[in-house]
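Complex shown without one protein chain; remaining protein chains in place.
Coming up: subunit A.
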């Protein structure tokens, strides 16, 4: 490798680490540049990152950077696990004065609301038959912002109406309130609490350790996203309420990382098989869409409408799905909703990044027919480097990076496996 390449590599690894590997790797990480006031942070010398190649052209380098960005996709653990896809989560927002801090480019508060909205959307996208409730903590008191239900729009509306933050945070109050709203949930649903913790302390009215004991006995999982630093009590709460996973407590490095940490919680958690081994049947209704001649009142909003869904049990009309039937409490859902949660249970396997040394079996991407880069372009030394081809381990077909990302992020299916006969 030439000297220039080496420079390029070392520079890149620094800037990339912070962006992509967020919390995947820790080795050699320098702290990140996107925080503090811009003038307090260290210089980000973009011209050092970009190096000309041998011919003085920047094209190859830029393409490399773009591809590196694409490869950011987290390589997830793909072992099929039993996961609870009927989730019940309480999202706790920090509305204490610590959120006035401007250590990111925006106020922490604004960032929190922005990402909370994104989180709510993503959460219901990934877990359509789940429910959410939102609690805010202000002046040491926990206030319910929205009740436990499954309508993202109303959550988002409530979130957007939040304006001010004041006083201090109280972990105990928040957890007690969350516990109260989760304790009646049936055993087939998960009980989760996600806390955005912007302060570094918590003023509690009583002994928090008793609350933690209660959480453990109620099997409520608590995940915490800290915005400033590691707080011992948070670490303890997370360690004790999450039996297996170790990454329940994360502290953000940058805005980007904040978002990543939040989005991680949209994946349904693996159920602790030993405790909830008894499989229970859940009654669900699959209504079909109806279009009526004359408008009638819906049971959910009491507004006249012509379209909607009839509950198969009591014939009540609702306008959106999924929902719990307001009159007979049956869970109403579409089969596509169930299917959407399905990929969490059987995730698509990670595709293998092939080196140049691997024998080419096709010259084009199987899905989009984009030609692969030619092997001759690569020098001999780079045999082990990525050739930008990705192989599905089951159908052995090769794909380009864009198709890889599309299949894993959106489709959750492999093009090749779907096309093959068996």
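Worth a mention:
Keep this in mind: contacts are C-beta pairs under 8 Å (C-beta built on N, C-alpha and C of every residue); 3 or more make two chains touch, one makes a residue touch a chain; residues count from 1.
Keep this in mind: contacts and distances are computed from a predicted model.
Taking the options "DNA 5'-3' helicase", "Fibronectin type III and SPRY domain containing 2", "ESCRT-II complex subunit VPS25" or "Trafficking protein particle complex 8" in turn, only "DNA 5'-3' helicase" matches the UniProt protein name of the chain that is not displayed. Considering A:91, A:132, A:159 or A:234, the position touching the chain not shown turns out to be A:234 (whole complex). Summary of contacts with the chain left out: across A:116, A:196, A:252 or A:354, the touching residue is A:252. Contact with the omitted chain, checked across A:156, A:171, A:262 or A:348, is made by A:171. The residue touching the chain not shown here, chosen from A:151, A:181 or A:203, is A:203. Panel shows subunit A; residues 23, 26-27, 29, 31-32, 35-37, 40-41, 103, 168, 171, 200-204, 207-209, 226, 228-234, 246-247, 250-253 of it touch the chain omitted from the view.
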